[in-house]
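See below for the structure under consideration.
The complex is shown incomplete by one protein chain, all other protein chains being positioned as in the whole.
On to subunit A.
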Amino acid sequence: MRGLRRAEILIALLLAAAIVLAAFSTPWLRFVLTVALAKGVAVLGILLLLRAGQVSFGHALYVALGAYAVAFLAPRVPEAALLLPLAAVVAGLVGTVVGLFVSRYREIFFGMLNLALSMVFYSVLEKLYHITRGTDGIRVPAITVLGQPLEGSSYDWAVFAMALGLALLFGLLARAYLASPVGQALAAIKTRETRLDFMGVSPRRVLLSAYVLSAVMAGCAGAVIAMATRHVTPLLAYWTASGELVFIAVLGGAGGVLGPFLGAATFELVRVYAAATVADAWGMILGAVLLLVILFARGGLWGIVAARLGRRRAA
């Protein structure tokens, strides 16, 4: 087990190097990989909840919150280093309030409540037309990064670096969190919750902590997506966006913190290459990939990697 954990860090560094190399050699991939890393961070939050056996079908709510926080605050605070924490705070606050409610529910009720709330936010973004510009969305004005007014590819690189930094930071944080007693208690919620009560640990508080952490991660992901695409629309909060995050979680596997990033990179690359070869059947190709993973690799992509590493160690 310990060996696998150490190998995880090595693989993470190798993956990071591969991603940087890919972004360096093909400029258009830099953008795709930035979005993939951001989505990976959001899915990492979903993975925390999956550890507790809870699936949130509404985490796009926090992605959209982070993105819209950036879009609304950027004209007043045009600095990425401030916008990112602000987006995290907004998502964290909303996550705390919502979490107080949803952490009372389990399984399908938990999933559906999250879904409902994210759709409420979607409708609000659409309905408050004169504030949010409705489905046309808001353009994010030019922002500085650490005081530097960047343009063109140097700006893209800065956002890419931000996404990569966040991915590494939250990856380490999630690892430490999952290894901590609170993180271990998450697994107990999945197996048998009453045991936690007997130990004097409040399952609700445990789930709430994971929920708020996941909301913050999704908020940061949304902020990065807004800075990368420079245009936010309500579609970010739509249920298909939430479904996409769960899709990535299943694709990548919930066994380790690298799963979400493997899943997100695969998802975005498969979608891009599928769209490039057959523009109108990319959905079918993605679906086929997910079906294959569910049928033949139940632990997701990370499951395949971990099983291979384990076998080599045993041999």
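To be clear about the criterion, a contact is a pair of C-beta atoms (placed from the backbone, for glycine too) under 8 Å apart; a residue touches a chain by one contact, two chains touch by 3 or more; residues count from 1.
In the analysis below, contacts and distances are computed from a predicted model.
UniProt lists the omitted chain of the complex under the protein name "Branched-chain amino acid ABC transporter substrate-binding protein" (options: "Sigma-70 family RNA polymerase sigma factor", "CRISPR type III-associated protein domain-containing protein", "Branched-chain amino acid ABC transporter substrate-binding protein" or "Protein-methionine-sulfoxide reductase catalytic subunit MsrP"). Although one chain is not drawn, the whole complex shows that of A:A275, A:L290 or A:L309 it is A:A275 that touches it. Across A:G53, A:P85 or A:G134, the residue that sits in touch with the chain not pictured is A:G134. Of the candidate positions A:A12, A:V35 or A:A223, contact with the hidden chain is made by A:V35. Considering the complete assembly, subunit A touches the hidden chain via residues 18, 21-22, 25-29, 31-32, 35, 126-127, 129, 133-137, 139, 152, 225, 228-233, 235-236, 241, 268-269, 271-273, 275-276, 279-280, 282-283, 304, 308.
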